[in-house]
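The block that comes next holds chain A.
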Amino acid sequence: MLREGQVRIPSGCAISGMIDKSGRRFCGEDIIKSIAVMHDRSNGLGGGFAAYGIYPQYKDYYALHVFFDSTAVRRDCEAFFERHFDIINLSKIPTRKMKEITDEPYIWRYFVTPLPSKLTDSQLDEREFVARCVFRVNTQYDGAYVFSSGKNMGVFKAVGFPEDVGRFYRLEEYEGWCFTAHGRYPTNTPGWWGGAHPFALLDYAVVHNGEISSYDANRRAIEMYGYKCTLQTDTEVITYIVDYLHRKKGLTLPEISSVIAAPFWQTIQRMPQAERETLEYLRVMFAPQLITGPFSILVGHEGGLMALNDRLKLRSMVVGEQGNMTYIASEEAAIRVIAPQLESVWAPKGGEPVIVEVEHGN
Partner candidate 1 sequence: MKKIYVNEQWCLGCRLCEYYCAFAGTGERDMARALAGMKIHPRMRIEEKDGISFAVSCRHCKDALCVKSCITGALTVTDGMVAIDQDRCVGCCTCVLVCPFGAVASTAHGVMQKCELCVQSSAGTPACVRGCPNGAIVFEERGAAR
Partner candidate 2 sequence: MGINWIYPEHEVVRNRDRCINCRVCERQCANEVHEYLSEHDKMVCDDAKCVNCHRCVSLCPTRALKIIPSGNTYRPNSNWTNRTINELYRQADTGGVLLSSMGCPQRYPVYFEKILLNASQVTNPSIDPLREPMESKVSLGARPRDIQRDENGRMINNLPPQISLSMPVMFSAMSYGSISYNAHESLARAAQELGILYNTGEGGLHEDFYEYGANTIVQVASGRFGVHSAYLNSGAAIEIKMGQGAKPGIGGHLPGTKIVGDISRTRMIPEGSDAISPAPHHDIYSIEDLRQLVYSLKTVTGHKKPVIVKIAAVHNVTAIASGIARSGADIIAIDGFRGGSGATPTRIRDNVGIPIELALASVDQRLRDEGIRDNVSIIVGGSIRSSADVVKAVALGADCVYIGTSALMALGCHLCRSCHAGKCNWGIATQEPQLTRRLNPDIGHRRLVNLMNAWRHEIKEMMGGMGINSIESLKGNRSMLRGIGLNEKELEILGIRHAGE
Partner candidate 3 sequence: MKYVIIGNSAAGIGAVQGIRQVDPHGDITIVTHEPHHTYSRPLISYLLQGKTTRDSMKYRPDDFYAAHNCALLHGEVTQVSAGQVTLADGSTLAYDKLLVGTGASPVVPPIEGLDSVPNRFTFTTLDDALALEAALDPSKRVLIIGAGLVGLKCAEGILKRVEQVTVADLAPQILPAILDAESAAQVQAHLESHGVAFALGQPAQPSNEYDIVVLAVGQRPNTALLQGIAQIEQGIVVNDKSETTAANIYAAGDCTQTIDIASGQSKVMALLPNAFLQGECAGINMAGGNASFGKAIPMNAVGFFGLHIVTAGNYTGEVYTAPGKKLFHSGNRLNGFMLIGDVDKAGIYTSLIREQTPLDSIDFALICETPGLMAFTREHRQKTLGGEPT
């Protein structure tokens, strides 16, 4: 069978996320519990987590999480890293042997910072430099796959049910201020570890439930801006779009949501002039970045968490709040299991973003 990257694979899913806006760090136990509730929304072919604030001791270094199929490719790849980065620390990512999780690749973690000379020669900003290095590894080193590349954050994913994946990676031993989780129900993949979600680039990590119908329009557009959609998954292209709009074009998160889940023209026509003109501009300027078809996404990044539904709200997504905590999940039960008492619970409308900014420094 063809795996991710060789064929487009749609999937149904479960997502869950939680964030403490005060920046307080908490352990990964709750996110495992939450995603476990939605066991039936996955089929054992993929699960994963993104965790923010977990590497405070290395917070100024890019944490590269990498799958290797063989030691040989690991050596080649490390040579590449050596040429481009100063590697501060490298290690296998700690895992727990479990009968539910099999066929694991070599899973390594590198804390790196770009070599100053290389960075200067490239005439790129640091993050772009890192992103390009990630693309090179993922497209040119067969059997190597960088699946996490942000600072002070990490993605942990595998083939299996998400709760098993969480135990496998010993997620309960990490502490962070935000976690997202994904349980996958792909419809035609043999299951490849790299194809599990979240999908991440730099500090952007996206979990997504849905199947976007605009995929190839989005893909072909974003590829023009230097991105390579190696996986052909929705989550990948959505991550790149968010990265492109946020990091490269400087749009704010509300503006990004007005691009990818743009209000309908008929809605825009009824708005006050200033707002209307802005939205009209965004729709024309970033027309290829409009995403249609069902999706509910959680976008984690260094500044916080954004949740967004497609503009018709074709996928379920519920938000709950309690104190400094915000919980977002495909089902309310997945929130109640860890926070039975909530100050408020609601289902955001289609295209209406829920944005939580974290107060750093706490």
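The candidate set was assembled so that all candidates are chains of the complex that A comes from, given by their letters.
The rule we apply is simple: contacts are C-beta pairs under 8 Å (C-beta built on N, C-alpha and C of every residue); 3 or more make two chains touch, one makes a residue touch a chain; residues count from 1.
What you see is a predicted model; the values in this text were computed from it and never measured.
For chain A, the touching partner in this complex, chosen from 1, 2 or 3, is 2.
Residue ranges on chain A touching candidate 2, taken from their complex, read 8, 10-12, 187, 210-218, 220-221, 223-225, 249-251, 255, 262, 264-266, 277-278, 281-285, 287-288, 290-294, 311-312, 314.
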